[in-house]
Structures are given as structure tokens and as C-alpha cells.
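A single protein chain has been omitted; all remaining protein chains appear in their positions.
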Amino acid sequence: MSTINPASTPNALAHAVHGEAAHHELSFVRKYIFSTDHKMIGIQFLITTLLMLMVGGALALAVRWQLAYPWKTMPIVGELLFAQQGGQITPEFYTMLFTMHATVMIFLVVIPVLAGAYGNFCIPLMIGADDMAFPTLNMLSYWFMWPAIACFGTSFFVGGGPASGWTSYPLLADLYEAAPGSGWAQNFWLLGVTFIGFSSMMGSINYLTTIINMRAPGMTLFRMPMTIWGMFITAILQAFALPVLTAAGFMQVGDRLFGTVFFIPSGVVVNNAAPTIGGGQPLLWQHLFWFYSHPAVYIMLLPAMGMVSDMLATMCRKPLFGYKPMVYAMAAIAGLGFIVWGHHMFTSGMNPALGMTFMISTMMIALPSAIKTFNWIGTIWGGNIRFNTVFLNCVAFVSMFIVGGLSGIFMAAVPTDIYFHDTYFIVAHFHYVLFGATLFGVFGAIVYWFPKMFGRMMNEKLGKLHFVLTFIGFNGTFFPMHMLGIAGMPRRYADPYLHPYLEHLQPMNLIMTWFAILMGVAQFVLLANFAYSMFLGPKCGRNPWDANSLEWSAPSPPGHGNFDIPPVIYRGPYEFSSPLSGDKDFLMQTEPPVTDNVNDTPPEPDDTA
Amino acid sequence: MRVLQLLILTLAFAACLPGCDPPESTFVYNTKTEELTRDVGSAVKERLDGDFGSPKNSVAWLRMPVDYGTFKGEVVEVDEDASSAYQFRVKFGSNGDEETDGEDEEDGQASPTPGEMNLAGLAIIWKSGDYAGGSQIDGGKRDGEKLATLQVAAWSKDEENGEEGLLSLRQLMDPPPAVGDTFEIVGHKLSFGRQLYAAHCQHCHGTSGDGAGPTAEYLNPRPRDYRPGKFKFQSTLKTNRPTDGDLQRIIKKGIPGTYMPSFLLLEDDEMDSIVQYVKWLSMRGEYEIKLVTQLYFDYEKVVFDEAVESALEDGLEEFEDGTRDEKPTKRSIQDELIETANADLPDIAEQESNVLKDAWTKENMTVVVPLVARTPDTAESRARGRVLYVQNCAACHGATGRGDGEQVNAYMVNDQTREKYPEPGLFDDWGQSIKPRNLTRGIYRGGRRPIDLFRRVFEGINGTPMPPFKGKFDNDKKINDARTWDLVNYIYHIPFESRGKSAGDSATKHGRTAASTPSTR
Amino acid sequence: MKHVKVYLPIAVAALLLAGVSGCGGGATDVPTITVKPAEEAASPSTDVTPTNGAKTPGVVEPPPTTGGFGTFMGRVVIKGGGVESRPALVLKGKAALDPAVCAATADIPDQSLLVSADGGLANVFVFLKKAPKNGKDSLGTEAEVLLLDQQGCIFEPHAMVVRTGTPITVKNSDSKPHNVKTKPALGQPYDKSLNQNQTGELVYDRPEPVPVGVECNFHTWMRAYQLPLDHPYGVITKADGSFEIPNLPVGTHQFVIWHERSTRSLFSRFKVKIKSDGDVVKETIEVEAAKLTDVGGAKTKTIKLSLNR
Partner (left out) sequence: MRYFWAAFFMFWPIVAIVIFTISPAMNWWFPGAGDPDSLTKGQSMTPLGVDIDNLFYLILIITSVVFVLTHIALGYVLFRGARDEGKKALFSHGSHALEVMWTIVPTGILIFISLYQLDVWRKFRVMSSFPEAAVEAPVAEVTARQFEWRIRYPAPGKKLQLKPQPDDLYTVNDLHVPTNRPVMIQLRSEDVQHSFFAPQLRVKQDALPGQVIPVWFEVTQAGHYQLTCAELCGWGHYKMKARIVAEPQTQFGKYLHDLRNEQNDDGVQDKKSGDADDE
């Protein structure tokens, strides 16, 4: 267990000083349910997304089961739903499974856990604000997630469930007859995406306003921790990309319900329905969808990058290597992220000249990613590392991000993408980025900010156990997917072994499935640790990690209004092991300058050595 | 903490429990079987299970003309030391008086060998030796009465020695068979067919072939229900069953315009096994329907209850008259009536299974072959065909072939309820709404060869309102066939005819045709 | 931190793994096969040896040795008077198809319910399901020509009892094509398209438990009923509802009384007792009007046409 900083002020004192917070006690409902406190909303987001993670994971396991034992009895699900078939699931059920797996994981886990949970919790604390700019809007952004969950949940039970993949490509998603049974389920799905869109939009407006306007004195832009930069850029991305998806969603709803033909060409006959009368273009959806969904990939990554930068610096007791290049790289990723959506459509039949343009821009996006990676390694270099759960998860993030990034180059190169498009290679790639990188970052962040959330530490041994099991399970599940991709196994096949050239891959899939089950089981460790530590973990002081950033100067957990002493910022967040810090190896942002050293004036923003 | 621990442990166990007892796939019984009074219904089910079994434990009823797949072999070595044997060395392929020198003999004389095939679960019948004659070994005892239920547990082929290898059985044979005893291993096609059916067909066509699998409700048209023994597209007479070749053709080519996909790339043995399994399922379904039809009239729940009431009254009268010894009770009357049903059932089963056997026997199928070759596709021929079309086909398929004839506005009578359907249009024997084919799209579900179209016209389409036109165009059979060819020529031409005209007249009438150029199937 | 907590999740993980692997795992779906011989062994599983006669068609019954023969005659009438007459199937000149031939001069009446002025119900099938013991086989085989004509888009006659193996000549007397289609529950179906004056031959190969519907696929309203029997004890009622079944051997008989407008038979076991030779049993069979209108009502299955929209 890390040392508890003796310098931190005890909680009791904090309450006494910060009298405002104590002056009215809120009812249970106002405090824990319809709370407008950003911390409570963050915790609500976190717990909700962790539960959704289990749901999404269960769906993934069902998918994996089918790939390991095609058309064999599927435990629990198959037995309950398809008893007469001997527990054998059906292909359309499989389609629903992977569609909902992606939907839950993307819309209900990764995006909300980053922007929702940690964005909410960290932003005011790390920039020295007492709450978000619009607390009620903030509450709404959480509560708009529930209609979305309800819609997605309903779509399971309407007809055969949504069955067009999370990408919902027309015409499969557009015509009722094309994906028979998905009918109202697809409508509910679109509605759910719209609700999530509202939720994200509210969050992003709030974050932008808060970060721009509510920074504490001395918190210049270049003194903000990387987490805040990540959230800031993510919020910009969301604000600009989301309307496109929402619009596209409405267009699809229009096609489905109100007889518009945005995506429907003429004369298409599906399931013996009357030929369509149209004039629309299915590719339009892909353009609109990926115009959002490619930036969405960075929405799902940038905050994690920021958080990992902070955690790595703290655990290595070392300033972040190249703070400004990191910020610029992030901005570059976001900027380029808007002009690369076409790389999802190389084989879709769009103009080949566009393919070349998108290919070059996509290649270029590898550059800032590379810079970030090198900087993280540079950060660890020469550090005095604390090998705790947080650090391990962060290194896993870096390592997995390297794999995910490098495999992306294969897809960025159009000719190889011709082959790899929609094979398991891409599945491996985005799981390495979204799970390997983002979720390991999130697992680290859970442990890192847990003391600030609940005033207690998480169990270190359980944390390491969870990390090791997840890491092994993760790589065992997803690394072989590269091989599957090279062998040409297409995505979304309920039974790939029907094809002779894939028959020999079944044993491999079987092993992967068991790794996936291991990984699924490992998450129970996390839940157990979380639940246990929330109530019974050892109590901690204000700054258990000896970190620099602002939130650690607030009580754990912070009371209403966050800071008992209004913070003033004198330097950047990464002044670890500074020669000026004396015995300690950290120098908090709020700590006033040591006056007898002329060099320790409030630092210049320029900190590249 | 203890509570949490216990909770997690309990949850973990709960999660494991359903996994331990995987459900068996089962056949669904006909709704009419379920409508029988309970005892009779269960007697029928028992009969059915005895004759056909379940998907997991199938019965190869040798009476049915299904090729269940047979491997012949003989015992070459038995471990002398063992007083009993589960396993012994056998040799396949050289059985009885047959020579197996040529593998490529296709006349069925060469006995097939299992190779590396998994023989687990197949039945073994002894053809010579102590165990011959359909006797069965049950728990080490010989029982001359029952039929063989001995099953193979495993078969491992010797690497070096051709078709020799170790055969293990699930049951104990005591005493072990003698060297030189010959046997047959029966049912590999049934077993393989079942596995393939489960993977490829079951989710649409249903475990029992009732066309009501979980996917079925989303499909238009609905998947075929094999149970009545009716198949739409066959080369044989309408009243006949389809040949194996017909079923194969449908599986290979798929049915254009429907969700039945083409399974062209199935291996030959896979195809054969699936066809045999589908036939077997169809026989099981028809057998059930026929059994129930014979009993339904008297033993349907409502009818049966009424019958019991009236029989009770009569019985009481008789008792008062003195012609009956005991005072009848409702229970005893019920038992009496059910006893009659049970007494009848074996005979009905015997009769129906024989009818079924005859129906599916290849010799009883007549393939439709035109008497004259196809008339050259000339304008004159098409003009003659057009005349026939207008007279005979336009009522349903419409004057321009769009499937919009007057018939689609007429009401049909439901055969089951003898009442009009609530909606206009045509319905098939399965009670589903169907439309006359739109001939302008160039999609021919039963195949696009001239012979396919000829057969559709000549024999009609089984189970649908498409009637046979054989002998209708002329009393002279040859002339009739020639006229049929004229009609076929015209039908081929319909897609191009409608396109040739200015799109205006028909397009405005039907709204959506501008783009529906005959799409490529 | 107590060490025991660390082992808890490990135990859970191990349990879960063990649980799932032990059960679902490689569960194979390979069925077991049992062989049932083509001919059942000497004693089949049931110990009842079938003794009932007249099971298979064509079995000639021994001539009557005892008793004698009686007659069952009577009328089928509607209880409490008539029912409202059915509207015409096709109004004059309003036929959906071939109006020049069908209903050209008059409406096509609905023949499914024909009630005479005094309540007699026509076209009711009165028959024995199985031939009685000691019955006469010769009856009904007098050389009557059975003809099913199609005239003015109506089947004529509307109802008919026929012996198995006896051919019925089907004929089209109209100038438009017709076809004759049967879908018997047990026997071979029949389907033939006919031009004007073409004929065909319809033969039933098996007796049926209920009358078989005959239809024409061109004119969906056309319908007739035919009951194939392998014995002579079945008649249809005449226009006034009367019928007569002679030559019933002495004993108790259970008649089926069936009408097309009732989903089930009107009586499935109508008992008639012939006490001695020459006995004439006269019955007036009353049928509730309600029974004749219940057809279809609740049992009609609605076919869902569209999928979701």
C-alpha cells in the first residue's frame, strides 16, 4: 500500500474549513440518484458501465461459444431459448449477439466510461472547479443513458433483435424485409443510439464550457493534465461529429418508418416484397456513419491516452516526456480523425481516387500515435517505478496500443485492406485498440481514482490478479485473431467452418474461446474487488499516490464543492522528482513556490527541456 | 464478507447447473396429435417414437425405403483371454460372397467401407454366427425376441492395414463373437444426415421438418413443411413422391426468389445423407399425420368426451336391462373405448407404413418425360403459346404475366375449416398465402430448364392451386406435349416481351415497374 | 488485508471454469441409431392380436350366417325450423373469372346448406365408418354411372357417396377450362384440368373417415363433397332430408352423420339397433341450426401476410 501523505489535511478539517458544503444535507434521492454533483454522476456512470461491461462480455462469450462449438448446445442462453432445438442457437440469433455486443460495448461501456465516468469525475477536480458548468445538464446526460439502455434492452425482445451489425449498413438495416425479424428492434436500436447521442452531446457541451471557463487561477491551458486535454479534445470531437450520426440515424428512421428513400435504390427485391421505389444511395449512410464513427474511435481512445499519461508519470515518479508534443499529437489525431473515415470503405466501390486520398491521411494518423507511444516509453525511462496495479495496466495499455496501432497500418494500406477488410484481422485490430488499450487504461483509472471516489484503497492483490488474468485472457483471445484474419476468416460468420479453407481453424477458435472465458471470469475479480473495497477497503488520505495534480489536494472523497481551500496553481502537473521538491519526489500544483529558489517561480508553460 | 462470499459461490454454482444437463432436441408432434384425447395421443406418440425415435436416438426402420447407409464387415480377431469383449478387430469391405476389388463400381455391389469415419452411435446387426438373426444382446444376455440395439462406441482404423481396425461397442458381448462372424453397421447416413440437418436446415425447417424452425417466422415464403409428404418441385407425377434426384436438385440449386439458398458445394456424401434424412423426416411426418387422421375422427378430445357420455348412457341402460354385468362408470367406458383404439393402432400403423413404403419406393414413381422434343422457339410457336396462355394461365398469372390475374381478387375456401379465407388471394395446402408467379422477372423457382417449366405446366405444382395441364391442350398426347412446349416457349419470352414494349403502358398501371427490368434472377 | 479474500475469486474462477467445461464443452450432437427390422418379429411389442375384420380394403366378408337384415331410414331436419338461407356465392354477371360462363344467367347458389321447406336438410352424409360384420357387400354396386359434371361453374352433384375402386367420370360441360382437384386425407389426391367436354376418371383408392372436398382451382367458389367407402352403408340425404339404408345386419350400428357446414360430424356415434330380420328403424334426426353455422368461425386461422410493417 502506498504511503499516506502525512501532509494531507484530515477530512474533519476539510469539512470545518469548507463550511458551505455542510450547510444543507441532501436527501438520499438527491444525493445518490438524481444528483447534480459531478462526482456522484461520475460514479453512477462508472457503476452503470461496469454492469454493462458484464452484459457486453456475456454477449461476447456467447459469440465465442458459437465459434468454438458451432451448432452445439450453447450453455444457458441456448438452453433457455432453443430447448426444442437441443440448445442450438440460430444464425439470426448469432447476428443479434454480435450486433448487441458491439452496441453495448461501444455505446454503453467504452464511450460513457471514459467521457461519462472519468470525464465527469476528473474535469472539475483536475482544473480546480467546484462543479461542472451546468450541473443539471450533467445529471440529464447520465439519465439520458437509461432510455438508451431501455431501448437497447427492448430491442432484444422485439422480433429477432437488431441484426444488421452495429454499423447498421443499409439496405440490410433499412428495409424491414432485408433483415427479417429485426423490424422494430432496429427502430429501437436507432432510438437508443439517438439517446446516447443526446447524452454524449450534453456531456461534451458541459466539458467544453467547464474546461474553457472554470479553470482555477494559474491553470493555464498548458498546465492542464493530459487527462483534461484528452477530455477536451474528445468533447470537441463529439460536438462536431455526433450531429452527423444523429442526422443519419433520423434519415434511417425516415427510410424505415416514413417512406423516405435516402439510402434505398430502385428495384431492390428482398424477401419477396414489392420492388423498392427509390433513388437513394446506400453508400451515403456509410459516409455519414463513418464520419461520426471514425472520430468515435478516437473518442474511445483519447481520454484513455490522457489518463494513462497521468498515471504513468505518477507511477514512474517522473515528468511526462514531451508534454507539449503529446498535446499536439492528440490534437493532430483528432484533426486527422475527421478526414480518414473513407478507410472503412475502401472495398465499398467508392471512387478509387478517394481511396488514395484517404489512404494517405490514414497513414499520417499513425504518426501522432507513434509519437505518443515513444513519449510514453520515454516517460518510463529513468523512472523510479512503482509496480502497482495502476502501473501494470498502463504498461499493458502502451504495449497493446503498439500492437493495435501497428496492425492498423495493414488496413491503412489500401491494397492489403482489400484482403483484410471485414476479416478477423480487423477484429483483432480494433479489439487491441479498444479493449487492449482503452479498457486497460480504464482498469488502471479505476484503481487510480478509486481512493478519490470512495476514500478507500482497492485491494492490490486482487487488482494484480485481475490484471494478470485479463492480460493473459485478452492476448489469448485476440492475438490469434490476426492469424484468423490472415487465413481469410470473414467477420460475422455464424459458422465459418462451412467453408473448407477455414475448417482447420476450429481448434484455434476453441482455444481462443477458453481464453475469452478466462477473461470473462477475471472480470468477476474486478467486481468483487470493487464492491469489497468500496465499503471495506483501507481508508486513505488526500494523496495516496503522491501525485501532483489538483484533485489530490482535495479531501478523499471530496465534499460538496470539491476543494476546502480554493486552489491556486503554480506549475504544471508533472513536476515529479524535481530537484526543488526536497525530500519528497513530487511537487503538487497547488504547492506555493519555494521562495528561496529563484528558479521555482510559477513555471513557464514551456517545459520541453 | 461471508455473505458476499456465499453469494458469489451460489451464483457460480447456479451458472454451472444448467450447463450440466443440455436439453435434447426433440421432434414436435403434429397439432392434431395433441388434440387427441390424452391416452390415445400418447399411444400414437409412443408408436411414433418406437418407429422413428427422436433426433438424438433415431430408429432406422428398415421397412421404410430410406438408404440408412450400411457397412458390411467381419470379425477377424477376438482377444481370446478376455472372457467378455467390448472390442474386437474387424475387417470391412469383404463380406459374404461379394468381391471388393473395384472401388469404382457404382452398381451398389461393392460394399462401402467406413474409412476414417466416426461410427460412434451406429447400430450393429449380426448377420452370421451366434448372434445372427436379429437377436439382441442386452446386458450380456441373449434375447431372441427383441430387435438389435447394440451400438458402436468407436472405430479406429489401422494405419497400415487398409480397412481393418478395432471396433468398440457400447454394450458388453458375452460371450464375445467368433472370428469370421459377419455383421452390418447400419445408419451412418441417418446419423450424418442428422448432424448436417442440424447445422444447415434445422433453424428454418424445424427439427421435425415442420417448416417452423425459429427462423421460419421471418421468411416469405415460409420454409417447406415436409410432413404431409408434399414437395412442390419434382420431376415425377403430382401424386408421386419426389425422387432423390429432385430433392438433390433443390438443395443444390436452391429455390430462386426464396430464402432457400443453394448448397451446391456440399460433398456428394453430405448431399446423399441430407436427402435421406429429409426423406426419413417426411416419412415420419406423413406417418404421424396418417395415423392421427384415422384416429382423429373418433378420438379428438371433444368428440371423445361426447362419445363417452353417450356410451355411458347406453351402458347404464344395458346394465338395467341386464345385458351388462357391471355397472359402467365413466372411467370404465373411457377405458373400453381407448382399448379399442389401442387395439386398432397396430393395424393402422401397419397399413399406413406400407402405404408410405409404396409411395416412396422408386419403382412407384413415374418421371414426367415429354413425348416430343421442345418445339423450336420461333415466333409462331410463341404465338400459339400466347393463345394457350391467355386461355389457361392469364386467370392467375395475368395477361402480361405479372401474377396479377383476376384470381388474386377471389376468395378461396380453406380446406381445414371449409370456410372462406378472410383475405382474397390464393392459398396453398399449408394454409399460407401465395401469389401466382410474376413471370416477367425471369425467376423460375422450380428451375429454369425447359424440362422444368414443362413439368410445372404438365403436372402442376404440388400443394398449390397451380393445376396440372396434362392432356388438357389436346386429347392426343403428343400434340398436347407439343402445345405445352409452345406455351413454355412463350413463358420464356415474357420477360423480354414486356421489356420490349414501351415501359409506359404497363408501368403506369402497376406503378413500380420502371426499374423492374427482368433482374438477373 | 486478509489473505483469505484473495483466494475467494480464484476459487470462483476455478469453479466457473470447471462448471462450464465439465458440461457444455465438446458435447457432441451425434445421434445414436437403433435398427427396427422391416417386418416385426413374431410377437410385436403389443400383446393384442388384431382380430377386427374389414381393416384392409378388398377383404371379402363371409356371407351372413345368422340374423338377417333390417333397414334404417329417416330424415334429417333442422331443429326448430329453418335457418336463414345462404346468400348466393356469385351474383349474376359478377363472377371474378369468366363471367361469360359462370353465373351468366343466374346467381350461383350456395349449395353448402340446402334446407327444404319443411326443414329437411339435404346433402347430409349418413354412413358407417367400418363395414359391419355379416354385412352385404353386393349392395350399391349396381351399374350406376357416376358422373361429376361441371356446368355453369357448379359441380353436379354437390355430394356423393362412392365405393372405393369405382370410377367417377369427371366432365367439363362449360366452355371455359375447369379442373377437378381432391385432397383426401388418406388416399391419393386427384387433380385434372379439363377443357370443354373433356373427361377424366376419378377413382378413390382408399376409404376416407370424412367426405373429401372437391374443388376447382380456376373458380374458387366451386366445391363438392365425395365420400369414398369400402362398404355400401353410406348415403346422402335427399332434398327433403330423407334417407334410407337397407340391408343392415342385425345388431347395433354406430352411424356417423356428417354435414359440410359443421366442423365436426353432427353425430359421431348415432346408434341404430336392428333387432331382427326385416326390422325397420325410423328416426327423425334433429340438428341444431347453430351447429351448421359454426364452421370456420373460431377455427379460421388468420394468415399473417406482412412481416413487420
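Labels A, B and C are assigned to the chains in the order they are written; within every chain, residues are numbered from 1.
One rule holds for everything that comes next: a residue touches a chain if its C-beta (ideal position, glycine included) is under 8 Å from a C-beta of that chain, and two chains touch if they have at least 3 such contacts.
Because the structure is predicted, anything quoted here is derived from the model rather than measured.
Engineer: Where does the absent chain make contact, in terms of the chains shown?
Structural biologist: Computed over the complete complex, the missing chain touches A, B.
Engineer: From the list B:Val76, B:Leu316 or B:Val372, pick the residue that touches the absent chain.
Structural biologist: Only one listed residue reaches the unshown chain, and that is B:Val372.
Engineer: Who touches the missing chain here, A:Ala83, A:Ala239 or A:Ala370?
Structural biologist: A:Ala370
Engineer: Please identify which residue in A:Trp143, A:Phe156 or A:Tyr169 touches the non-displayed chain.
Structural biologist: Of all options in A:Trp143, A:Phe156 or A:Tyr169, contact with the hidden chain holds for A:Tyr169.
Engineer: Looking beyond the chains shown, say which of A:Gly56, A:Gly230 or A:Pro325 touches the absent one.
Structural biologist: Of the listed residues, the one touching the omitted chain is A:Pro325.
Engineer: Which of B:Ser42, B:Ser156 or B:Ser262 touches the chain that is not shown?
Structural biologist: Hidden-chain contact among the options goes to B:Ser262.
Engineer: Residues of chain B in contact with the chain that isn't shown?
Structural biologist: Counting over the whole complex, chain B touches the hidden chain at residues 200, 215, 253-254, 256, 259, 261-262, 264-265, 368-374, 376-377, 442, 448-451, 454-455, 485, 492-493, 495-496, 499, 517-521.
Engineer: Touching the absent chain: which residues on chain A qualify?
Structural biologist: 90-92, 94-95, 163-165, 167, 169-172, 175, 178-180, 265-271, 278, 281-283, 316-323, 325, 347-349, 352-353, 355-356, 359-360, 363-364, 366-367, 370-371, 373-375, 377-378, 380-385, 387, 392, 395-396, 398-399, 402-403, 406-407, 409-410, 413-416, 418-419, 421-423, 468, 471, 475, 479-480, 482-484, 486-488, 490-496, 498-501, 504-505, 508, 574, 576-579, 585, 607-609
Here is the rule we go by: only the chains that are shown with their structure count from here on.
Engineer: Across the interfaces A-C and B-C, which one involves more C-beta pairs in contact?
Structural biologist: Between A-C and B-C, the larger count of C-beta pairs in contact belongs to B-C.
Engineer: What's the distance between the Cα centroids of chain A and chain B, rounded to whole Å?
Structural biologist: 52
Engineer: In angstrom, rounded to a whole number, how far apart do the mean CA points of chain A and chain C lie?
Structural biologist: 67
Engineer: What whole-number Å value describes the gap between the mean CA coordinates of chain B and chain C?
Structural biologist: From the centre of chain B to the centre of chain C is 24 Å.
Engineer: Can you pull out the residues of chain B that are in contact with at least two other chains?
Structural biologist: 1, 8, 15, 19, 22, 25, 55-56, 198, 218, 220
Engineer: By the touch rule stated above, which residues of chain A touch at least two different other chains?
Structural biologist: 71, 73, 75, 86, 88, 159, 177, 180-181, 271, 524, 528, 532
Engineer: Write out the stretch or stretches of chain A touching chain B in their complex.
Structural biologist: 70-71, 73, 75-76, 79-80, 82-88, 90-93, 159-160, 177, 180-181, 266-267, 269, 271-275, 277, 495, 498, 524, 528, 531-532, 536
Engineer: For a test of understanding, state which residues of chain C touch chain B in their complex under the given definition.
Structural biologist: 5, 8-9, 11-12, 15-16, 18-20, 22-24, 27, 29-39, 41-46, 48, 50, 52, 55-56, 96-98, 112, 129, 177, 179, 181, 183, 185-186, 188-195, 198, 206, 209-210, 213, 215, 217-221, 223, 256, 260-261, 263-265, 268-269, 271, 295-297, 299-303, 305, 307
Engineer: In the complex, go through chain A and note every residue touching chain C.
Structural biologist: 65, 69, 71-75, 86, 88, 159, 176-177, 180-181, 183-184, 271, 459-462, 465, 469, 514, 517-518, 521-522, 524-525, 528-529, 532, 538
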